[in-house]
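Here the complex is missing one protein chain, while the rest keep their positions.
Coming up: chain A.
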C-alpha cells in the first residue's frame, strides 16, 4: 500500500469516524476527557501502524476498539490509586437511554457540546473539537485566539460538563426544539465566521470553516432527517456556499449579489439546495409545521439562485418571504434585509424610509450604513451617501467588504 493511499484512508476515517468513536466512548465511560484523549490516541496508533499493517477492513471498528483499549488502560492506571468506582463504571455500559428520541452517540455528543448551560463560545469550541475533530491549534487559529486560551476554554467547558453533570443524552421530545435551536446556532455561527470572516487579517472567505459547518449540517440531517430546520439550515448553507467563487473578485473585493458572475456559481450545490428547499415546501404543503427561520432563509436564497440574471430576480417573492421571516424573527437585522428587498420592488425611497427607522438599533452595524449609502446614492443624495459609506467602512471587519465599499464611495462625484 502506498503512503498516499494510507494517508487518504486515515483522512477519510478521521472525517467519518471521529465523532462516532468519541461518542461511543463518551457513552461507555461517561467522561468526555477520556473519550477525546483515547480517540486521539487511537488515530495516532493508526498513523503509526496502518502504513506497515495495511488499512483494516473496517477502519471505524478498528479505531473504536483501539480507543476502547486505550481508555481502559488509562482508567486502570488511574484506578490503581483510586477506588473501585471507576472500575465499575468501566464495566457497566450505560443503559440505553429510554427517554431519548433518537439513539445515536454522535447526536448525544452534539447536544452535550451545545448544552445551553455552556457559554456560546465554549459550545462552538467543543463542537469543533469533539464532533468535527479539529485540533485545538486549528480551532484557536480559526477564532483568532491563542492556543493556550482555546485549550483552557475547552478544558473548562469539559470540567463544567463533568462537575455539573450535564447529561450525555439526546433531549426528550418536549425539549428537542429548544435544544436543537442552540445546536443549529452553533453550526450557522461556524459557517458565517467562514463565509464573512470578521478578522481584518484573514482571507475574506475561510473555506475550512464553511466546509466544516456544511459537514456538521449534513451530519445533523442524517441524524434528524425529519426536523425541518435541520434541512433548512443545510439548504441555506449550500445555497450560500454555491456563490462562494463569485463572491470575491480577483482583486480581493467583495462582489455583491447583483454583480456576481452567475456562471461561476456551483451548479451542483445549487441543485442540492433547491431539492432540499422543495422537500421542505412539500412537507409544509402536506400540513407540516410552519417553516422556521432557516427554512425561510433557504427559500429566499433559492429565489436568488433561481435567476440566471440578477434582473430576473422575483423580488415580490423575496419580500413575501421576508414578511414571513419578520413574524418568526422580528430582529432589526431581519427588518434591514427586508427593507433591501422592498427597495428592489418599490424603489429606493420606500426602502430608505424603512431603513431609517432602524437607525437606533443598528447604529453600530456596518451593513446598516452600507445599505443606507447605496440607497442614498441611488437617490442622488451624494453627500449623505458618502458619509454613510465612511461610517460603513469604519465598522466593517472584512477586508473584501471594505475594498468594495471604498470603491463605491470613491465613485461618487465630489
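Remarks
Just so we're on the same page, a contact is a pair of C-beta atoms (placed from the backbone, for glycine too) under 8 Å apart; a residue touches a chain by one contact, two chains touch by 3 or more; residues count from 1.
Keep this in mind: contacts and distances are computed from a predicted model.
Only one of "YciI family protein", "Glutamyl-tRNA(Gln) amidotransferase subunit A", "ABC transporter permease" or "Sulfurtransferase complex subunit TusB" fits the UniProt record of the hidden chain, and that name is "YciI family protein". The chain that is not drawn here is touched, among residues A:163, A:268, A:285 or A:413, by A:163. Note on the undisplayed chain: of the listed residues A:5, A:61, A:117 or A:383, the one touching it is A:117.
Although one chain is hidden here, its contacts on chain A can still be listed: residues 81-83, 85, 115, 117, 163-167, 169, 171, 175.
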